[in-house]
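Take a look at chain A:
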Amino acid sequence: MSSLILQGVSYHYSATQVLHNLDLTVGKDEIVCLLGASGCGKTTTLKAIAGLIETNQGSIFIDGKLVSDEQSFVSPEHRNIGMMFQDYALFPHLTVADNIAFGLNKTNKEQKRARVDEMLKLVHLTGCAKRFPHQLSGGQQQRVAIARALAYKPSLLLLDEPFSNIDTQVRFELIADIRRIIKTQQVSAVFVTHSKEEAFAFSDTLAIMHRGKIAQQGSPEALFAMPKSKEVAEFLGQGIYLDAQALTATEYNTAFGVVKSQVAHTHKTKNGQLYIRPHQIELACKNCDENGQAITILSRRFIGSAYVYSVVIAEQEIEVAAQYGQSFEKNEQVIIKIKPHTVNFFES
Partner candidate 1 sequence: MKKALALCLGLVTSMPALASDVVNIYSFRQPFLIQPILDDFTKQTGIKTNVVFAKKGLIERVKREGKHSKADLVLTSNFSALIQLEDLKLTQTIKSDRINTNVPAAFRDGDGQWVALTKRVRNVYSSKERLGALPELTYEDLADPKYQGQICTRSGKHPYNLGLVASMIAHHGEENTKSWLEGVKANLARKPQGNDRAQVKAVKEGLCNLALGNSYYLGKMLEDDVQKAWAESVSINFPNQTNRGSHINVSGAVITKYAKNPKNALKLIEYMTDNKAQNVYASVNMEYPVKLGVELSSLVASWGSFKEDSLPLDEISKYRPLALKLIDEVKFDL
Partner candidate 2 sequence: MNSQFKLSKWQLFAWATGLILSAPLFFLLLESLQGDSEVFSHLWDTVLWDYILNTVLLVVGVSVLSCVIALPLGWLTAYCHFPGKKQFEWALMLPLAMPTYIIAYVYTDLLDYAGPVQIALREWFGWQSPNDYWFFDIRTLPGAIVMIALVLYPYLFLIFKTALREQSFKLVQASQLMGLSPWQSFFRVSLVLSRGAIVAALALISMETMADFATVSYFAVSTLTTAVYDTWFGYYSLTAAAKISGVMLLLLFLALMAERFSRRKQAVFERQSGVNSESLYILKGKSAWLATLFCSAILILAFIIPITVLLSYAITYFDKAWNAAFFSYAWQSLKVAAIVSVATIVLSIFVVFYQRVAKQTYPLIPGRLASTGYALPGTVLAIAVLLPLTLVENSINTALEPYNLDIGLLLTGSILTIILAYVVRFYAIAHGAIESSFVRISPSLDMASQSMGKSLGQTLRLVHLPLLRRGLLTAALLVFIECMKELPAALLLRPFNFESLATHVFQYVSDEQLELASISALFIVIVGFIPLYFINRSMEQRS
């Protein structure tokens, strides 16, 4: 049974349509990331799931139970979910222990204390029980936040950009920690962020959001390799578009030669564009008896391990890394080769 199902959810605020017929599924114990640019509706989706806003159309099921549709509505306090926030949202007037115990409604003092201790141990903050939030670091506060959110065993955890305010040095360490904690607690999660690095590190599945709809949902690798739309492709990484014609199921003709695909595709039309990522482009020196279209190196930048070179291909600027051992100068002419890969062909 899925932990969360959104079907055809729509929501508008004043004259703006924020969510547009949105579908989303979260499986049991799955961490799904809602990834998208600012303003695409990610936080609104979270609020809709939590019941903090009421949708205009569509249904929401949590753990198989209907919590929202056009006729009925379950208020937030009855949905048994946990939330985490960018600003931690710890209650400043309560101690760490009291914060964690806040959601434990139907238990007595003994049980509360035991559960709090349990959670503190889980997040490695035993001994901080009597402290106040302002006495903790950002990372510690976020740990308390997750302890608090999980204390009452919610069936679903919602995380709204919880790592944005964490120091970059400790961020990925915290991400790994919290992912581990969630997995041990056997709870599903919906995680919202605009950073794809965080998304890749934290989630099982990605759902790319674009203008109030889910553009594509799947594993990070699948989305990266086989984006279904240009928006998804562009969001997940830099690239350029090359006009191309499909020759066969695995070969495409472009201005830079024939590009071979490692996977067969069927095409409805033969004309379209290929989306090529930087690591799929090879630079070769012009005079090293290679044939192909020449382009000029605009500039180069040292990134520690090598140089990356700025070039213009098909009127789009892109940075390409050199192969090991290669080195080019500014204004040098080079040849572009496109390596075989699982191509992304977008038909016209």
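Convention: a contact is a pair of C-beta atoms (placed from the backbone, for glycine too) under 8 Å apart; a residue touches a chain by one contact, two chains touch by 3 or more; residues count from 1.
For anyone wondering why these and not others, all candidates are chains of the complex that A comes from, given by their letters.
Values in this document were obtained by computation on a predicted structure and should not be read as measured data.
A.B. asks: For chain A, which of 1 or 2 is the touching one in this complex?
C.D. replies: 2
A.B. asks: Taking the complex as given, what residues does chain A use to touch candidate 2?
C.D. replies: Within the complex, chain A contacts candidate 2 at residues 14, 47, 50-54, 72-83, 85-87, 89, 91-93, 102-103, 105, 148-149, 152, 154, 158, 160.
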